[in-house]
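Structure below; questions to follow.
Removed: one protein chain of the complex. Kept in place: all other protein chains.
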Amino acid sequence: MSLLELRDLAVRHGDTALVDVADISVKSGQALTIVGESGSGKSLLAHAVMGTITTGLAVEGTMSLDGVHYDLADRANRKHHWGRELALLPQEPALALDPTMRVRDQVAEGAPGFRSRRKAALRRAEDTLGRLNLGHAARAWPHTLSGGMAQRVAYAAATIGGARVLIVDEPTKGLDRDSLDQLADLLTEHVATGGLLITITHDLHLARKLGGELLVMRDAIIVERGPADRVLTTPEHDYTRRLVAAEPSRWQYEWLASPLADATADPAAEPLVAAEKLAKSYGDTELFRDISLEIRPGERWALAGPSGVGKTTLGNLLLRLGAPDEGTVRHHNAVAGGRLQKLYQDPALSFPARVRLTDAMRDIVRRHGVPPGRVESLMATLGLPESLLHRLPGQVSGGELQRLAIVRAMLLEPALVFADEATSRLDLLTQERTMDCLMSELTRTGCALLLVTHDRELATAVADHHLRLDQAVHPVAVP
Amino acid sequence: MGRFTRTGVTTGLVAVLMASAACGSGEAARSDSDTLRIAGPFEVHSLDPASSDGFFTRLQVVETLVSSDLRGELMPGLATSWEDSRGTRSWTFQLPEDVRFHDGTPVTPDAVAASLKAAADEAASPLADAPVERITPVASGVRFDLAEPYPTLPAVLTHYSTAALAPASYDDNGEVTEVIGTGPYEVERVELPASIEVARFDGWRGEQPAIERVRFQAAGRAESRALMAVSDQADVVFGLEPAGQQRVDAADGVRMESALQPRTLLLKVNNDHPILGDVRVRQALSLALDREGMAEAVLREAELAATQLLPPSLRTWHQPGLDPLDHDPDAARDLLAEAGWTPGDGGTMQRDGTPLRLTLTTYPDRPELPALATAIQAALAEIGVELEVDVTNSSAIPAGHEDGSLELGLFARHFALVADPLVSVAETFAPEGDDWGVLGWRDAEMTTAIEELFTQPAAEQAAAHRARIAETVQRELPLIPVAWYRMNAAVTDRVDGFVLDPLERTWRITDLSWAGQN
Amino acid sequence: MSGTQRQLVAAVLLRRAGQAVGVALVVSVLCFAVVRQLPGDAAYRIAAGRYGDDLVDADSAAAVRAELGLDRSAWQQLGDWLVDLLRLDFGRSLVTSRPVVAEVGYYLLGTLQLTAVALGLAIVIGGLAGVLAARCPGGWLDHMTTAWVALVRALPPFLLGLLLILVLSVHLGLLPAVGHGSSSSLVLPALTLAVGLSGLIARVTRDTVVEITRSEHVRFARTKGLTERLVLARHALRNAGVVLVPYLGVQAAILIEGVVVVESLFAWQGLGHALVHAVFWRDVPVLQATALVLALLVVAINTVVDLAVLGLDPRPRKREVLA
Partner (left out) sequence: MLVVIAAFAIIGPLILPDPAAQDLGRYLEAPSASEPLGRDDYGRSVLARLAHATRLSLVFAALCVGTALVLGTSAGIASAWFGGWADAALRGISEVFVALPALLVVLLFAALAADGSLWTLYIGLALVQWVEYFRVVRARSSLVLGSPAVEAASLLRLGPVHVLRRHLWPELRPLVTTLAALGMVTCILAVSTLGFIKVGLRPPRAELGLMVTEGFPFYDVAPWMSVAPVAVLFLITACFLGLRRSEVTT
C-alpha cells in the first residue's frame, strides 16, 4: 500500500499565491482528480509535485512518498525518480512526441536499462505498445498518429519505466469522446494495479469515469473535496455547482434545440448553402464522398465526429474556402458580401497578431459602414469591457477573445455563421458563457449556424440538424 | 539514412579533416633545409616561354641563346658565340657540343631552331617584331636570315620568349606541355598557377650550383609576402611594398636588397588630343607634379623621382647634365594661362566654356600605379586640372592607343626588355606611335637619331644621338616621366651571394650558396 | 527506407536535376551575354592576361583575335560553346591555353578542400559554443557569442586572416602563412573562414537548441527519466539539425562563392580566384565553366540539404490541416 502525501504546498509568483494547498494524500487503488477552470493553479500543482515547474516561481512544501520526505522547493531531488517512480503524462501528446523519431524508439528510451540493453528495451516497448493496441504503429512517425493514438503512445512512453506515481496533466485537449474513454480505461487500470494517479482536468466526464477522490480548485485553493460521484451529483460549494451545471447536457437556455419541432426553419425557403455530392481527399486518404446538404435560413447544423475525419474541411468547402474534388456548392445571394462568417478554434489566430483590436475593428466599421456605436453596444451585450479593444489579441483571454470574434462576426449581420470547434479549447464555464452569447445573438438575428464539434453533447444541445462524419467515409445523416 | 548523433557528426568531421590532410601531406613532408624558397607576386599562367612571364628563365631551367650581365652587357647564353654577316642581315649562333636537354636528348641545331621558330611565330615575342626571314639549323648552330640589317638581334635573343626547349616539350599541336630546357636546374613539379619546384640538373655543362632545390610560390598579396619574409617561410621574397619593406628592415635574419630597374613610371599622353596636343599643357602638367613628394610618399624613396625619362640604370642613355624636371605649380598655371586656360567654377580651369577635365587610365597589377594616380590627381587639382582616374585592365592602354580614346595613361615602361635599350627606345618613339610609347607625336630629329643609332655609329657619335633624344623628350614631353623604378627583394641571411638582376632576366640562383657552407 | 520516402527522395532528385539543367543554361547564356557587353576589347584583355603588361600590344591582341576566332558572330560563338558543352567539351582557356576541365577541376578541388575543412571547423567551434551558450541563456558565453557575431560581421575577412597569420604563423610559427597543396597550409585559410562563420553558427545553434530544449517533447523526454546527455543526443541535436542543416547549406554556398579574399591572402587556389581572373581577362570559357561549376555546386548543396532534411525530419513538407 503506497501513499503519496503533500503538505503545505504553495506556489508563489512574487506576493501572489498561485497554489495554496494544506494537504493532499493519494492512496494506491484510488484515483485523485483535480478539476477547476484554467488559471486555478491545478497544473502548477502537478508540476510542483513533479519538479518541472518553471524557475521563476517559488515553491514551498513537502512531499512524502512511502515515508521518504522531499522538500518541494528543491526541484532536483526527485529527478532521479523520473520515469522510475514519478511519471508525467503531458498535455497535447502530439507536441510531446519527438517528430523526428519513430514511436517505438521514443517509448523504448524510457525503459529501465535502455542504455545498456537496447534490444531488450525495444522489445519491451513493442510489448507495451501491443498491449495498448498500437503494435501496428510501432514503426510509425508521430505525425501519422491520430490524437487518441498519440495520447496512448505518450502513455506508453511515460509508464514504461514502471513509475508508480502517474501525474496526468489536462489529457483531454482535442480528444474526442471515444479516445477519452480509452484513456480513462488505461488510467483506471493503472490505479487498479496499485499505481498512484493524480489527474488534472477540466473535463467532468473524465473525472466521473475515474471516480476516486475529487478536488475542486479555484483561485489557488481547494474549494471542495470528496468522493467523485458525491461531489459531481450533489455539489456543496457554489462554484462546484456552477461547474457541474456548465456541462452542455445540463444547460437550460431558451435557445436550446428542441427535440420536438423545427421552430425557426422554413422548409420552403431557398437554401443559403446547397451542397451536392461533395468529395474530398488528401493524398491517398479519402475524407468523405457523396455529401449533399442544404442549409436554410435560421437552421442550426452540427457536424460531429472524431478528430481527423474532415469536419473542418467540409465546413470550409461549404463556405467555399476550399475547392471540393467532386461536387458543387451553391450560395444564395443572401450570403453574398460578407454575410457568411466563421468562428475559429483558436480565436487568437483569427485576429491579426500584431495589430491592436481597436484597429482591426475600425477597419471593418469603415469598410462596411457599420453604424457608430454598434461595436460598443454589441460588446456590452456580450459582457465585454471596452478597454479590451486597446490590447493586442495575445493579451486577451481565450474566452473573451472568442466573444470579441462573435462581435466581429455579428457586425456584418451574417446569414450563416460557421463555428469551427469554437469552444473546444475553453473550459466548461467559459464555454457555456461563450455559447450563450453566440446563440442569443443568432436567435435574435435569425442567423443560421453551422457548428463543427467533436463534443456530442454540445451538438445535441445546440443543433437541430445533425451530420455525423465517422471514420467510415460515408456520412450518417441524422434528421 | 544515418542517425544524426553526436558520434556521427564527430566521425564525419574527423573523416573530412583527415581526407583533406591526406591529399597534400606528401609534399609537405619534404624537408625544407636544402630548398631555396622564393616567393613573388606574379602567377605562372603557362609553360609556353612567351606567356610564362620568364619564370623558367629566371629559375634557370631554360636558357636563351644570348645572356646579359648585371650591367646589361651581352654575354654567351646557350650559344657559345655569334657572328653576323651580310651587314647584320644574317646571324649565326654557335651551339656548344655534347650538351643535353634535361630529358637526356642532345641539344641539336634542329631542336633549337624549332624552338626559335615557335618564338618568332608568337606575336607577343620581341622576336616577332624582328624582320626574320628564315631560321635554319646549320652544322653546329643556328642561322638567322633577316630582311634588313638588324644589329640588335643578339639583344632580342636575350628575351625569355626565345628560350630553347627540347622537342619533347611540345605536343602535336605545338603547345608546350612540359618545360625541358638546358639550364642548371630541371623542373621537378609545376602546379600552375602558383608553384614551381626545380632541382639541380646533374647533367649541367657548367659548375654544379650550391643550391640543390628551389621552390617558387606565387603569393598575390604583398602583405602575405612580407609576412613570409619575416617569419622565415621564404628565403627570397620579391616585390614588397614600402610597408612590407619597413617590416623586413626591422626584422632579424632578413635584409632588403634592391636594384634600380631600367623601368620608368610615366604618363603616356595622347598628343592628338585637342587639349594635350599643346606642348604648354603637357609642360604644365609636368610642372604640377611634385615628383619628390610622390616618390617619397608612395615609393618611400625621394631619389626615385624622375628628373628625366630614362633612369640612371641605363648608363649610356641617362643624361646627368640635362636640366631636371621641376615642380613649380605657379609656372604651370602661367603656362596654362598662356595656352588660353582661365580659372573657372570650383577652381577648374576652362577655355571657351570647356573645363580642363582629363581621364587618366591605369591598372592595379603594379600597386604603385593606382597610388601614384591618386597623388597625380591631387597634384593636378592644385593647378586647376580635374582628373578622373580609371583603374582598369592593363590592356586598356594599348586598346585606347589603338582607337585614340586614351587621354592619359599611367604605367611602368621597361626600357630593356631585350638587353639593348635601343630596341625599346626605338619602339617607344616610333613615328607611327607605340602601344606603350608615344601617341600622335613624331619628331624628325628623333627619328633620324634613332635610325643613326641602329647603324652602330662610333661611341662618341652615338652618345650625341642619345643626348639629342633625351633633350627632345625633355622639351616636348610626349611622355611625362613620373618616377623611376626600384625592384626589391627580401633575402634571408641563410643565403649568400644574392644579386638582383635589374633586367629581371634571371634570379641568378647559381650564384647563391648557403651561408656558412663556404 | 520506406516506399514513400524513396518516392520523396526521387522527387527531390528530379526537381533538383531540373533546376540544375535550367540553371546551367541560364548561367551559360547570361555569362556569355554579359561578357559580350563588357567594355574593352576582349582580345586585348586576353593578350594582357597571357603576356603580361610589358608585352601586350596591338600585334599580340590581333594575333589573339585571329587565333581564337573572336571576330566570329556572337551567336556563332555561343552556339559553338553550347554544342561543345553538350559533348562535355569545355574547350581551352583563352589565356593559358590549357583545357578548361583541367584548370577548373584544379580550382574546384582547392575550393572543396577549403570549404569542407572551414565548414567542419566552423561547425565544431560554432556548434560547441552554441550548445554551451544554450545551456545557460543570458550567461557570459551567451553574451560572448553575441559580441563575437558583431565583431566578426564588422571585420573584413582579410583583416581576420591577417590577425591569424600574425598570431599563429609569425609569432608562434605553428603554420605556414601562404601556400597551396599541403595540409598545413590549408589550416590558416580554413580557420579564417571558420572563425568568421562560427559566430553565426554559434548564434543560430544557440537559438535553435534553446528553442528545442524548451519544447514539449524535450521536456517530456526528461520526465521519462533520460539523462541530460541522452536528451541532447537523441532529441535536441536531431531536431536542431532540421533547422541547422538548411542554414549550413546556405553558408556552404556562400563559402564556395565568397572566399576569394581569403584565397588571395593565403595564395590558395580556388574557384573565386579563377572567377576573378576570368572576368578580368575576359577568359570566357573559364568564366562560363567556373560559373557553371559554382551554380551546379550550389544546386548540389541544396540537394544534399533537401535529402538530409528528408532523412532527419519525416514530417511532410506541406502540412495540410486535418480536423
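Each chain gets a letter, A, B and C, in the order it is written, and its residues are counted from 1.
Criterion: a residue touches a chain if its C-beta (ideal position, glycine included) is under 8 Å from a C-beta of that chain, and two chains touch if they have at least 3 such contacts.
None of the values given here were measured: they were computed from a predicted structure.
Just so you know, the chain we are not showing touches A, B, C across the whole complex. The chain that is not drawn here is touched, among residues C:Ala62, C:Leu85 or C:Val149, by C:Val149. Taking the complete complex into account, B:Ala381 is the one of B:Ala168, B:Ala331 or B:Ala381 that touches the chain left out. In the complete complex, the residue from C:Ala48, C:Ala177, C:Leu244 or C:Val298 that touches the missing chain is C:Val298.
Subunit B meets the missing chain through residues 222-223, 241, 243-244, 246-247, 290, 293-294, 296-298, 359, 364, 367, 370-371, 373-375, 377-379, 381, 388-392, 396. Mapped onto subunit C, the interface with the missing chain covers residues 19, 22-23, 26-27, 30-31, 34-35, 37-40, 146, 149-151, 153-159, 162, 253-254, 257-258, 260-261, 264, 272, 275-276, 279, 287, 290-291, 294-296, 298-299, 302.
Of the residues in subunit A, those that touch the hidden partner chain are 319, 321, 337-338, 340-342, 344, 346, 349-355, 359-360, 363-364, 367-368, 405, 408, 412.
We take it that only the chains that are shown with their structure count from here on.
When C-beta pairs in contact are tallied for each pair of chains, B-C comes out on top. Centre-to-centre, using mean CA coordinates, subunit A is 48 Å away from subunit C. The centroid of the Cα atoms in subunit A and the matching centroid in subunit B are 84 Å apart.
Annotation for subunit C: residues touching 2 or more other chains are 234, 238, 312. Multi-chain contact residues, meaning those touching two or more other chains, do not occur anywhere in subunit A. Those residues of subunit A that touch subunit C in the shared complex are 50, 52, 82-84, 86-88, 90-92, 95-101, 109-110, 115, 141, 143, 154, 157-158, 161, 282, 287, 307-308, 310-313, 345, 420-421, 452.
By the touch criterion stated above, subunit C contacts subunit B in their complex at residues 1, 40-41, 44-45, 47-64, 95-98, 103, 106, 113, 116-117, 120, 123-124, 127, 162, 165-166, 169-170, 173, 176-186, 232-234, 237-238, 241, 264-267, 269, 280-281, 307, 310-312. By the touch criterion given at the top, residues 215-226, 230, 234-235, 238-239, 242, 312-316, 320-323 of subunit C touch subunit A in their complex.
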